[in-house]
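Just one protein chain is left out here, and the rest sit where they should.
Let's turn to subunit A:
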Amino acid sequence: MNATPLSRRPLGCLKTSLRHVRQQKVLFSRSMATAVAAKAQQKPSPDALPDHNFFRLTDQKTKKLRSAFAVYTPPTALRGPPTPTSKNSKPDKVVPNAPIHGRVSGLVVVPSDPMPLLHAAQIKKMDPTGARTALFAKTRNAARVGDVLMVTHRRGGEPFAGVCLSIRRAGIDTAILLRNHLSKIGVEMWYKIYNRNVAGIEIIKRRARRARRARLTYMRQPKHDMGSVADLVHAWKKTRKVLTTRGAAKAGAKAAAAKAAAAAAKGKK
């Protein structure tokens, strides 16, 4: 700022000079701000521009170049004959599965089919041990259509057993269809195998031979209907009791306790 007019003013004019200083202060601060802004608003460097190539438009008849446009796609993504790029540009590198934009301002390229990945992530979350996946995997030991299965609920209730008519494989939404007879009425239930409400699935009885259909809908016909699987479940439970000693020991202890209580009651009498 020009300070000479200030010096020429009378010394006693304090109010005026103070006002002047105030104005100058504003001016100074503004000039500093604009200086910073000017620095930030520098000429855009050519490095800021992402990689690009030229797309050529040629005349169909004369085969002459009609026009050309800069296309901000790396050369590998361009179709047609390779166009000569500028001298400064790097040689084209064909990198399989490379993100189409590469370094272009950190543009994220996503997988073209996210569904299997989403299913895998969900299954990992809902079935950390992999037991449910293994039970219905396409392996020799896995459960198959025609096997008699029993589903236990998380919130108690009677487990539902029945012959598996079909397995609808749909990632996290995979479901099984069980058929049984309850009080001589055919009942079919769908169960989502990855649902938290399904506490456990057991194989009651395996089918003797592999079913030659994916969906055993014919088992709904009276001729092929399996009827109730209650006796199969009963037999399976028996074998379980034989195999596990804990339940038997518990039952024995209970009986002993009851006996003792009865004896004590007798003694009191």
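Note that in this section a contact is a pair of C-beta atoms (placed from the backbone, for glycine too) under 8 Å apart; a residue touches a chain by one contact, two chains touch by 3 or more; residues count from 1.
Here, contacts and distances are computed from a predicted model.
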Quick one: the chain not pictured, UniProt calls it what, "Fuzzy", "Large ribosomal subunit protein uL3m", "Vacuolar protein sorting-associated protein" or "Protein pelota homolog"?
-> "Large ribosomal subunit protein uL3m"
Residue of A:122, A:152 or A:166 touching the missing chain in the full complex | A:122
Sole contact to the chain not displayed, among A:21, A:70, A:137 or A:214 = A:70
Determine and list the subunit A residues touching the chain excluded from the picture.
-> 44-50, 54-57, 65, 67-73, 77-80, 83-89, 100-101, 104-115, 117-119, 121-122, 125-126, 154, 170-173, 192, 194-197
